[in-house]
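Other chains of the complex are left out, but the ones given are in their true place.
All chains are identified by letter, namely A and B, in their written order; residue positions are counted from 1 within each chain.
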Amino acid sequence: MTISYSGNVIRLLLRWKGSIWRAVWVELLIYLFFFYAIRLFYRVGIDLIDETVEGKLRIRGMFESFCRQCDSYTKLIPLTFLLGFYVSNVVSRWWRQFETLYWPEDILSVLCTILHQHDESSRRRRHVIAKYLNLSCALAWRDISSKIRLRFPTVHSLIEGGLLTEKEYNILEATHTENDSSLWMTPLHWIQQIIRKVEEDHKPTPSLLNQFVVELKTFRQSLRKLYSYDWVCVPLVYTQVATLATYAFFFFSLFGRQPLIPEVDSGKDFDMRVPIFTIVQFLFFVGWFKVGQDLMRPFGLDDDDIELNYILDRNVRVSFDIVNHLQEAELPDFENDDDR
Amino acid sequence: MTISYSGNVIRLLLRWKGSIWRAVWVELLIYLFFFYAIRLFYRVGIDLIDETVEGKLRIRGMFESFCRQCDSYTKLIPLTFLLGFYVSNVVSRWWRQFETLYWPEDILSVLCTILHQHDESSRRRRHVIAKYLNLSCALAWRDISSKIRLRFPTVHSLIEGGLLTEKEYNILEATHTENDSSLWMTPLHWIQQIIRKVEEDHKPTPSLLNQFVVELKTFRQSLRKLYSYDWVCVPLVYTQVATLATYAFFFFSLFGRQPLIPEVDSGKDFDMRVPIFTIVQFLFFVGWFKVGQDLMRPFGLDDDDIELNYILDRNVRVSFDIVNHLQEAELPDFENDDDR
């Protein structure tokens, strides 16, 4: 689920769920392991390779000039920009996906204006239309979200979820041939056919009927757009460029950030044993990169992913609330109030 | 409330309410406290730790090379960019939230075209619809704005605010089961049901009726979008990256900006006693970061937050003005004018 947060700086930094710490700790450990391995090699290992003093000096000298060069390289990698442009792109894509989600109350409210009758048949129809809307959502979301897929591993499992009856399942299976799209579009088509019967039976206001059809289209588009986002990702090369730059930066910094004995001895450098600054940089560069990685697929299993399960439950509840309770509930008797 | 401002540069900088000074003064004091503590340690404290001259020199040398390194680190933190990308993102999110706010005059004007009659029942209905719209707003805004929540701590307190009668409160409580959404949606559903009665009684032009339903949908969407913004924040990792970069920068600058005795003596550095430049940098980097922090939650209690209380009052006043005064007021008798 997306993480809501507030509070001061310290509390902000100390969060764990969905945090930078959780995102990078494994890679930070791996990084530090290599960092200290190289340090060990430099401080101890070189002495073991070559026994002669000149040999040691030569190897150490080569190693040091290699490290200095790596350090100068890291300064040439324009990581900030690249990540800035890349992550901006991904974040706005992520938000557009969230905004694409359709909420059933809009179409169901219109439904209550064209099918407002209180007879049993109208009640059933309202209820069934609400059910089909959520069924269509569940069918489509199964394909784009691992969480929904885990919850409903097969179409048949939607029956337990109360979104499908055995009879409907059979018709769905029969209609659905080889085309994925037709599966989730079928309940929407059913709704359209029920509405046509409503039109015949009750002659609702045509412009409101049209409004309903428009809302149904928006609903269908919402699901299709989610498929599109799932299908057409940020171009692979772009992601690879960002990945390569980030990891190359830290590869070169493995060497470039080693405190070298000549520099330390001459007071130019200071051997802190723990490369605090490099760790801080690792945290924010890799952390930033991970923002991009996680938000690329906003309906997955990560901490910061949008909780489609919760949204589905909320939608089902709100849908039935509107068509069953609100529409049946009594209106306050304002006519005789006197609060003007 | 958001701060309106104009005037020349000096007056602009000397404002207090909603200003950079107010945003950062506490943290600046803390920063300066640590800065001078470190200075004291360097100038005096080191002498107390070790009594031998060599010891002092060695510690001072180590401290100085540590400071130099910190200074070089601060230059490697790409604060400007990071804050640039981060704050742009937050500012545009903030503005979108402001634009999401719905203003009741749009729907109420349409109401006056479909329910323009001057009989008592129509007057009551117009009045009640206006009241329910603002009631729905108040119910929803209570959940997203601390200011509105402070003003109406319970749903019952809306009765004093004149947006609810005791009878309506009871129906609301009865309808409202466990679902938050259904609470604020209920008054909107009531409006829809009143309109259906209007349709039966007065047969308004169908396309205008449809327009009303569309406006009602826009109203509902406005409230739901505010919930969405409240629920799905800027990803936590992104905020943590910006926080970490800003505070790490100033942590390293605590050491890196100390005027070191060797540098001062050799004339390379100048001991200003008051680190003016660092203070200026603190002001604009931390100030900039605070822009992001404050605008993240635009309906809170900060100076620069959008004053929902004022907007609610304005909306109630304008709503009743339109349905009660404007709609009842006399039209100028232009027919006999002669100003062509």
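Going forward, a contact is a pair of C-beta atoms (placed from the backbone, for glycine too) under 8 Å apart; a residue touches a chain by one contact, two chains touch by 3 or more.
Everything numeric in this text was worked out from a predicted model, so none of it was measured.
Colleague: Let me spell it out: one sequence, repeated, and 2 copies placed. What is the copy number of the whole complex?
Modeller: Spelled out: 2 chains shown, and the full complex contains 5 copies.
The rule is simple: only the chains that are shown with their structure count from here on.
Colleague: Rounding to the nearest 5 degrees, give the angle of the rotation that lays the CA atoms of chain A over those of chain B.
Modeller: About 70 degrees of rotation relates the two copies.
Colleague: Between chain A and chain B, tell me the centre distance in angstrom, where each centre is the average of that chain's C-alpha atoms.
Modeller: Using C-alpha averages as centres, the distance is 25 Å.
Colleague: Taking the touch rule as given, give the residues of chain A at its contact with chain B in the complex, in rising order.
Modeller: For this pair, the touching residues of chain A are 2-6, 9, 12-13, 15, 18-20, 23, 75, 79-81, 84, 87-88, 91, 94, 98-99, 103, 105-106, 109-110, 112-113, 116, 205-208, 210-211, 267-270, 272, 277, 280-281, 283-284, 287-288, 290-291, 294-295, 304, 306, 314, 317-318, 321-322, 325-327, 329-335, 337, 339-340.
Colleague: Could you list, by residue number, the parts of chain B that touch chain A in their complex?
Modeller: These residues of chain B touch chain A: 61-62, 64-66, 68-70, 73, 76-78, 81-82, 84-85, 89, 121, 124, 127-128, 131, 162, 165, 167-168, 171, 174-175, 177, 179, 181-182, 185-186, 188-190, 192-196, 199, 206-207, 209-210, 213-214, 216-217, 220-221, 224, 228, 230-233, 235-241, 243-245, 247-248, 252, 296-297, 324.
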